[in-house]
Every structure is written in structure tokens, then in C-alpha cells.
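Yeah, one chain of the complex is gone here, protein chain that is, but the others are all in their spots.
Up next is chain A:
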Amino acid sequence: MSLSDAGKPGARGMMLSSLRAAAAGDRAGLARLVVAALVVLTLLALLLSTATGASNASAIDVVVSLLTGEQSSVLSQRDRIIVFDIRLPRALLGLLIGAALAVSGAVMQGLFRNPLADPGLIGISSGAALGAVLMIVLGGTLPMGLLGFFGGFALPIAAFAGGLITTLLLYRVATRHGQTSVATMLLAGIAVAALTGAITGVLIYMADDRQLRDVTFWNLGSLAGSTWAKVLTAGPIILISLTVLPFLSRGLNAITLGEATAFHMGVKVQKLKNIAVVSVAAAVGASVAVSGGIAFVGIVVPHILRMVIGPDHRYLLPASALLGGILLLAADMVARTIVAPAELPIGIITALAGAPFFLWVLLRGRTSAGL
């Protein structure tokens, strides 16, 4: 990862000294540099994604317009609407969801002590999918008044509720005498995923052609239809989780050595599990509710970062949030330009680009220190 300002002697000196420290086993300086670089890249990605699309408003016009607010007359009325009411909420939602998925992945991997863990293990994804399919297929049978009350939010609410209920159910199964067994949770998660999958299957069997199409597209994920209303409902839930989770960093580091050792080192392990599971369920539930299933971000992002800056969660979590957001914005830009004026579901892009890249990383990393 090279910094944009690495040409300056000060920055180069800083980079060299952190690389030397990294060779002596101290990767904190390197990690800080990477986080700083990711902050810059995030701002760039945000700018690019609000400036690219079917309309031809230039990037500079957009920056000027973003900085000066709605009064600016640099952009035409039409472009201003496109930038402020369509692209900006979509970009912000992309950043939030990418951050939520990547941080949640990193936290789950830390908690389960397994680099392959993801929020799907605690039932969020399968539960949310069940909730969404329930609403798509059976939503029409709800009394009109109720459906009208929720309006366009009926589907996200059903998905959020489905994810949260499944996770809490799993957590109950895995908790005995106030102690949660992550191994039981893992196994119960597989059982619950099979069960929700079966119920979803029954619903799909009942669905008509239009509903089938809706279900398929929901599963592939998309940021299309992002509105300020969605940013303002999902955003706070995600932001609260993203604020809480970094406080678990020290404990998650200790859990790397085992739960008993973490306790010996002074970590309140059960409390940490409670906070981690609830925060992840909320963040991922809110993300999946507004965007559908977006695969791969949660596993790939933390893995790549661990190879660069190491597994210390104090740096891994913020870096994952930033890189997750950047990657999702990039994928979304591809999704909405590659077949313009139509757009591909973003889940296809993340999997299509992410999977081969991940395989390449694994092939390369086998010889070095990665897992």
C-alpha cells in the first residue's frame, strides 16, 4: 500500500521507520499509516462515486457543489437532484454497509477464532433471507392497512426482524448457565441455516414468477433504490455498532489465545460475547435489510488486512471499516456503469471480483505468514 504523499521526505522516512519496526515484530506504525491511507482513499471513493454515473456532471462541479451546499448554481437543477438525492445517499449507504459487513466479519472471526467465520454463522443472513422471502411471497396477503403503514419499509423491516430473531434464538440455544459456547453456536448455526433454508424453499415453491424474480434479486443484493430515508434508518443502527465494536479490540486480541487465557488476562469474556453478538446482529441485520445479501466483503477484507497490518484488532477493525466501504463503493460503481443504463446486482460484482482475487491471495500467501 503506497501513500499518495509518499514522495515527501517526511512521509518516506515515516514509512521506512514503520517498515523497520514491522520487521522487528511491531506493526503498529505500519497499521497507522495504512489506516491513514485508507481514510484518504475513502474520501476519494466517496467523491468518485458521487461524480460518476449516467449524468455527466463533472467531479469538480460535484465537489464544489458538495462543499457549498444546495445554494450553489454550478450544477443544473437536474444534476443537483441526481447528486444529492440519488448518488449521495447511495454512496453513503454503500460506505456504511461495506464498513458494517467488513467489521462484523472481523469481529466474528476474532470471536470464533476462525478466519473463515462470518456473520452468517450466527444466523443473521439466513434469518434475514427468510424474513425477506416471507414478505415478498406472503406480504400480499397482509391486510392492506398494515402494509400501507409500513410502505416501502415492509421488506427491510421483515429482513431485519428475521435476522435478529434467528440470532437471538441461536444465542439462547448456545448459552447455558450464563456461558455461551461458540462451538455450539457454530453447530446450531448450521442447523438453523438448514431450517430457514427449508422454510425459504417452501415459500419459493409457493411463489409466482414475479415473486421468484424479486427473491432472486434480493439474494444477489443491490444498492439501487437507496434513499435518504434508508440512510437515516439503517445508518444510525450501523453507526452505533461501528462505534461500540472497536472497544472490544483488546478483548478480541486476548481471545485469539483462547477464552480461558483471555479471562486470565482480565477480560470479561461473556460480556464481550454479548456485546459482540448484539452489535454484529444489529449492524449486519440493518445492512442486509436495505441492500439484500452481499457476499464476500466480510471474509475478504479482514483477511487481506491481516496479511498487511497483522491481526491486532485495534487497527484491524478501523481499517476493515474503511476498506470494506471502499470496496463496496467500487463494486457499486462497476455495478451501475457496466451495463448502463441498467445495472447488475452488486452481489454478483463482489463475488465475481472478490473470489478470484481471494484465490490469488491464498496462492501467493501460502508461503508467507498468512493463514
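Following the convention adopted for this analysis, contacts are C-beta pairs under 8 Å (C-beta built on N, C-alpha and C of every residue); 3 or more make two chains touch, one makes a residue touch a chain; residues count from 1.
As a convention for this text, contacts and distances are computed from a predicted model.
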item: Choices "Pyruvate dehydrogenase E1 component beta subunit", "Ferredoxin hydrogenase gamma subunit", "Carbamoyl phosphate synthase large chain" or "Heme ABC transporter ATP-binding protein" - which one is the UniProt name of the chain not shown; value: "Heme ABC transporter ATP-binding protein"
item: Interface with the undisplayed chain - residues on chain A; value: 23-27, 109-110, 113-115, 250, 253-254, 256-258, 260-261, 263-269, 306, 310-312, 369-371
